[in-house]
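One structure, as structure tokens, below. Some questions next.
The complex appears here without one of its protein chains, the remainder shown in place.
Chain nomenclature is as follows: A and B, assigned in order of appearance, with residue numbering initiated at 1 for each chain independently.
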Amino acid sequence: MGSIAVIPEIARVTFRQLLGRRRTLLLILLAALPVLLAVAFRVAGQTDIERFSHRVFDTITVTILLPLVAILFGSGAFGAEIDDGTIVYLLAKPVPRWVVILAKALSAMVLAVALTAASAGLSGLIDLVPAGSDGVLATEAQILAMVVGSVCYVSLFLALSLFTRRALVIGIGYMLVWEGALSVLLPGIANLSIRQYAMGAASAIYKLPADTTRLSSDTAFLLAGVLVVAALVIATWRLMRFELPGGTD
Amino acid sequence: MTTQLAPETVPATQPASAPAIELLHAARWYGNVVAVNDISFSLGAGVTGLLGPNGAGKTTLLHMLAGFLAPSAGTVKVLGQSPHRNPSVYRQIGLVPEREAVYPFLTGRDYVKFNARLQGMRDPDGAARAAIARVGLEDAMDRAIGTYSKGMRQRVKVAGSLVHDPQVLLLDEPFNGMDPRQRIAMMDLLGDLAGAGRTILFSSHILEEVEQVGTEILVMVAGRLAASGDFRAIRALMTDRPHTVTVRSSDDRRLATTLMADPTVFAVELTPNGLSVQTAQLGAFRRILAGSSRSAGVRLLEVLSADESLESVFDYLVGR
Partner (left out) sequence: MTATNPAAAPTPAGSIYDLGYRHYEGKRNGRFYAMWSLFVESFRGVWGFGRPMTAKAAPFILAGIYALPAVIQLAFSSVIAGQISAGKSVELFTYGTYFAALYVFVFFFCVAQAPELVCRDQRYQVLPLYFTRAMGRIEYALARLGSLAAALFIVLLLPTVALFVGDVLMQPDAFKAAGEELPKALPSIPAAALIALGLGSLSLAISSFSPRRAYSAIGIVAYILLMEAIPAAIYSIGQTSATTWTDKLFLLSPVTSLIGATYWFFGQPIDPQYFQGSLAAADYLAAAIVAIGVAAAVLMFRYRRVPA
């Protein structure tokens, strides 16, 4: 369809919205932390370096970096436009709504994947890859987890941001309470946890030693796919009915 | 240009085709608040001012026309189609929203080009250049919009909305933040577009803005259409109505006798706060007052016209 041609145009604007100067620097610092720790392990001459690398991946990269970055970009892709009122300029165009959603989602996904996968990939390159073929596979699995996780978080919180202005805070609550506290208490939550989808999907390449992987890779891919499609369809449906607040504000 | 309250009659100037904008008993409410209440009118080519005090429902009406809000009752049609959930209609609609925000990081040129590309235009660069020239923003087009003044921002929004040469242009408070010179330029531009057969509807809460550009106006008060038609006719109806003016002077009693002799005055009341004078023509009364007081040897202390705000004018229109 010809309307797909506008996706790069919307993406260009979205990138600029999501990447302010100071906040980009902070996000890059956040993504650089696992890499710095990886370097620290290497320099410290650890014997048990792989175990530590996996530990950093489990406790920082997957549980903090990935959801924070992806939720921020996912909820911000429309959130900033809705707050400023600039969404009018997107809506008053003869562009099918699913194209607008796709453009926004892809932009946020590209940024989230770029940051998180780079972080996981570099850390793996420093600490895991030198250990041999298992290390290469483990690094690839970690990158895949970042990609699957980013795509899922972005889709879900992009959709939510069209329903409430507090999508980001809800996202943080989801990450802290649902995936953090409750999933320890209730293992059944695995089916409804993006972190589990990401880890499960990664196990298609390599069984990461994280004790939290509860889903098979097939199940994880299936659930992640259902989530992404459902979220984007709902987002399109919502955008078609999106009503601008009338009057002055 | 036709403005009519009775939509059943087809405008004389466009006998064959449907009017560009057509509302039939359109209403919109939010919960218990009625923002637009049973409005019907149709517009063809020309410039029409949508006039009303803040909160009258102008933005809601424009948003319904722009397809961002579904009417709660009645129908809204632009170029014969319902604009709600119908993105293809935006090929023919240009919208200048009231909010000032424009992507601050884009240059003026990039912003207008962005609009051209999203409209699917063949030559976005050429179209953008032409639109920027129309609003006279060539000098600033390569600066980031974040550095623009309010008036420039309004103009770049207008350039973005007419880059695809839409048949219908909707502008929400377009003259906000413009200086008088820019305002005249913008009015000339709107006039040119109207002359080329475009339908232009702009909103304003300032009477004087409309006076200079809109020959036809719609007046909205509290969600309802209070008046419509030629601006001068309505203006006359608004001004040539009973006014109450309070006058304080050194000798109210003597001034009262002099004023009663004047034909524009039809009642004078002596109150502790001064004279309460009822007049049919405010302008004429003002001119006479100075002469009468001088001839009566009375010193004027204060002249207070109680009901000259736009709201009171609208109240008057609605109250009739």
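Operating definition for what follows: contacts are C-beta pairs under 8 Å (C-beta built on N, C-alpha and C of every residue); 3 or more make two chains touch, one makes a residue touch a chain.
It should be emphasised that the depicted structure is a prediction, and the values quoted were computed from it without experimental measurement.
Asker: Among A:L68, A:L128, A:L162 or A:A224, which one touches the chain that has been omitted from the display?
Answerer: A:L68
Asker: Using the touch definition up top, pick the residue from A:L37, A:A201 or A:L223 that touches the left-out chain.
Answerer: Among A:L37, A:A201 or A:L223, only A:L37 touches the chain that is not shown.
Asker: Please identify, in ascending order, the residues of subunit A that touch the omitted chain?
Answerer: 23, 26, 30, 33, 37, 40-41, 44-48, 52, 55-56, 59-60, 63-64, 68, 72, 75-76, 79, 166, 168-169, 172-173, 175-177, 180-181
The rule we apply is simple: only the chains that are shown with their structure count from here on.
Asker: Please tell me the distance, in whole Å, between the geometric centres of subunit A and subunit B computed from their C-alpha atoms.
Answerer: Going by mean C-alpha positions, subunit A sits 47 Å from subunit B.
Asker: Over in the complex, which subunit B residues touch subunit A? Could you list them?
Answerer: 28, 30, 35, 54-55, 57, 59-60, 63, 66, 68-70, 85, 87-91, 93-95, 97-99, 101-103, 105-106, 114-115, 117-120, 160-161
Asker: So in the complex, which bits of subunit A are touching subunit B?
Answerer: For subunit A paired with subunit B, touching residues are 2-3, 5-6, 9-10, 13, 16-17, 84-86, 88-97, 240-244, 246-249.
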